[in-house]
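Complex shown without one protein chain; remaining protein chains in place.
In this document, chain identifiers A, B and C correspond to the written order of the chains, with residue numbering beginning at 1 in each.
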Amino acid sequence: MLLAHKLASREYKPGDTVINVKNIEIGKNKTIIAGPCAVEDEETMVYIAMELKKMGAHILRGGAYKPRTSPYSCQGQGKRGLEILNTARKESGLPVITELTDIRNLDLLCQHADILQVGSRSMQNFPLLKELGRIKQPVLLKRGFCATLEEWLLAAEYILNEGNHKVILCERGIRSFDSYCRNTFDINAVPAVKNLSHLPLIADPSHGTGRKELVAPVARAALAAGADGIMVEVHPEPEKALSDGHQSLTLEQIHQLIADLKPFYSLIS
Amino acid sequence: MLLAHKLASREYKPGDTVINVKNIEIGKNKTIIAGPCAVEDEETMVYIAMELKKMGAHILRGGAYKPRTSPYSCQGQGKRGLEILNTARKESGLPVITELTDIRNLDLLCQHADILQVGSRSMQNFPLLKELGRIKQPVLLKRGFCATLEEWLLAAEYILNEGNHKVILCERGIRSFDSYCRNTFDINAVPAVKNLSHLPLIADPSHGTGRKELVAPVARAALAAGADGIMVEVHPEPEKALSDGHQSLTLEQIHQLIADLKPFYSLIS
Amino acid sequence: MLLAHKLASREYKPGDTVINVKNIEIGKNKTIIAGPCAVEDEETMVYIAMELKKMGAHILRGGAYKPRTSPYSCQGQGKRGLEILNTARKESGLPVITELTDIRNLDLLCQHADILQVGSRSMQNFPLLKELGRIKQPVLLKRGFCATLEEWLLAAEYILNEGNHKVILCERGIRSFDSYCRNTFDINAVPAVKNLSHLPLIADPSHGTGRKELVAPVARAALAAGADGIMVEVHPEPEKALSDGHQSLTLEQIHQLIADLKPFYSLIS
Partner (left out) sequence: MLLAHKLASREYKPGDTVINVKNIEIGKNKTIIAGPCAVEDEETMVYIAMELKKMGAHILRGGAYKPRTSPYSCQGQGKRGLEILNTARKESGLPVITELTDIRNLDLLCQHADILQVGSRSMQNFPLLKELGRIKQPVLLKRGFCATLEEWLLAAEYILNEGNHKVILCERGIRSFDSYCRNTFDINAVPAVKNLSHLPLIADPSHGTGRKELVAPVARAALAAGADGIMVEVHPEPEKALSDGHQSLTLEQIHQLIADLKPFYSLIS
């Protein structure tokens, strides 16, 4: 099967793309991205960031603008969320990643975030992808929950084709017929995409499973299959999280996970 | 199963919503929307529009801004496409519908189109939906190709909740495991959504099948199941169409289809 | 796309296959198959059969051996069920169809049934298909709920290839990502399979939707798309049915449905 992507392909660039974010080399060393689904109050965010920094996590995640299925669900704190994230960034020294949902917020996010995230529902928002192709920040492009590998790589191609070569792919689970899990983490996609493309690939086992008890085993699996890192939802008190508490790890659990993953690093290269 | 939509629900509004576009009553009388996938040159567009008008089609479709899987595929004629569409509108007297892909083009489209279309890939582009909730034109909201009924109705809810009550739903096929057809037209969705919601529902058998020989039988089926109309891709010479030629009907075929559908109108009401 | 079936193909036999069961010509005239999911007590079965005969239904369905997801669910009445079915057959004059789940019951079922049904879960039970290729009775072959069109036609090919040319295909819905309906009736499959094959095609909107309020509109849609008939679950008191009550019509509802379908017969041929 011949896929139609070009700039994203191994044929175009045989060696791995390594993306440097404040001395974190994504695509070279295993990268741990962690944080709450939605940005919380400032005190909590700073606390989470400091704790994550101590454990050895590399990047802080947190949503300020939240894409929600229902208009009646919390839509995120918006600009105030970005400011809180910025404070947590400064206090902890961790770079931050946050999601862009509205093309009109692009400049604002570029001022506050080290990496911009494209969510699963926006993977084929082509005007947004084109604009992200013209910025300097790296872009983490989540796979659409019903996107084929080809559609995903062609979405990356939209960004690359405009001149931004710092694209990080993120597998976050696909929609299947079974409702036991919120999504089905597509483990095949990890080695398949690493074969097809030179871009770094991060695994998101939180959305990929939707169940906190499955996050750690699927995180291990993703690294064993060749992922360049993981992105995990964390909250000090998951039952009080503004969203996604059912799939968030506690700080103790993420601490344990980071420790458990380290021996895998040397086995897989 | 309780779904979470409110303003879109039959409980909120028991009677059918009827949307008037230049005296065409969508939701009351069966509506035929037809035209090419992408706007073609002016002469061809005017010709198609005049022919469709003669046959009894009600609304002209044509894409000026095209969402395409690959950045290397034709992206539509943009503003020039809108102007051509406008000419065809004036010449034929048919109202026109065209797709909004970029929130920044909203004003421009509002000036040129009678109905704005949200494509399948944009169904959960929430900032776009919110803006469409503030305009006067009706919005045709295509179902995402992997969206549940609840997600679809909640996307409509985003528009309704901002004050625009003129939302037309469009079933256009879902993604399944079988690759014989491009998509699987979800016939169950037609009576299910008509039960769940007061909004008009249009069927798109062109995208719903992806094969021209299946368009007419699936169009008949959709009306028999209770759809308020159909949207069909048409081209005088499908093999020369700028896109979607494999699923476009010729003008003779759409003429025949419109004639074949008429006896169904009285059977289903 | 070239499919690999041969004996089932239109290329092999351009004209429609018509299967005669006690003067009912399946594939020529629209056929109504109705009855309870599982065979009930004798009095109820005879009552249902007599009522269906009066309404103009053509064939009586009823399961004696039931394939159930759980070993703890009712597994059918077995041989006693066949005897009851036989009584209803004699009293009403309606031919009967029942499901074969165990290859070792083949002779027994051949003695009691006019048509043998292969259920969705058995569509790729190849030893069973081969044995059914050697009997005289027609076989109704349900599509597996995750079978492609090609897999379905090749399952028919197993029967045809052994010498039994009386195969009736039955579309009964596929499994999709949306849980609103139990299954998604694949309306595209109706005209697609009628194009690909000369075999008669029956639609099962009861399993195809899993919701009684959707049975009638999807039955209409299936006929409008070209199906040769419908198979519907019926029960005098659905809430007391041994199984599938949630998708069974009452006798009044099936009466109404049969009347509503008649005007469609002349429109579609």
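Methods note: a contact is a pair of C-beta atoms (placed from the backbone, for glycine too) under 8 Å apart; a residue touches a chain by one contact, two chains touch by 3 or more.
What you see is a predicted model, and the numbers here were worked out from it, not measured in a lab.
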item: Listed residues C:Gln77, C:Ser122, C:Thr209 or C:Gln247, member touching the removed chain; value: C:Ser122
item: Absent-chain interface as seen on chain C, which is shown; value: 4, 6, 67-72, 75, 101-104, 121-122, 124-127, 130, 145-146, 150-151, 154, 157-158, 161, 175
item: Residues belonging to chain A that touch the chain removed from view; value: 1, 3, 146, 148-150, 174, 176-181, 184-188, 190-192, 195, 208-209, 211, 213-214, 217-218, 220-226, 263-264, 267-268
item: Those residues of chain B which, in the complete complex, touch the missing chain; value: 146, 175-177, 179
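Here, only the chains that are shown with their structure count from here on.
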item: Identity of the chain that, by mean CA position, is farthest from chain A; value: C
item: Copies chain A and chain B touch via same or different residues, half shared test; value: same
item: Distance from chain C to chain A - Cα centre to Cα centre, in angstrom; value: 48
item: Junction residues of chain B, two or more chains touched; value: 146, 150
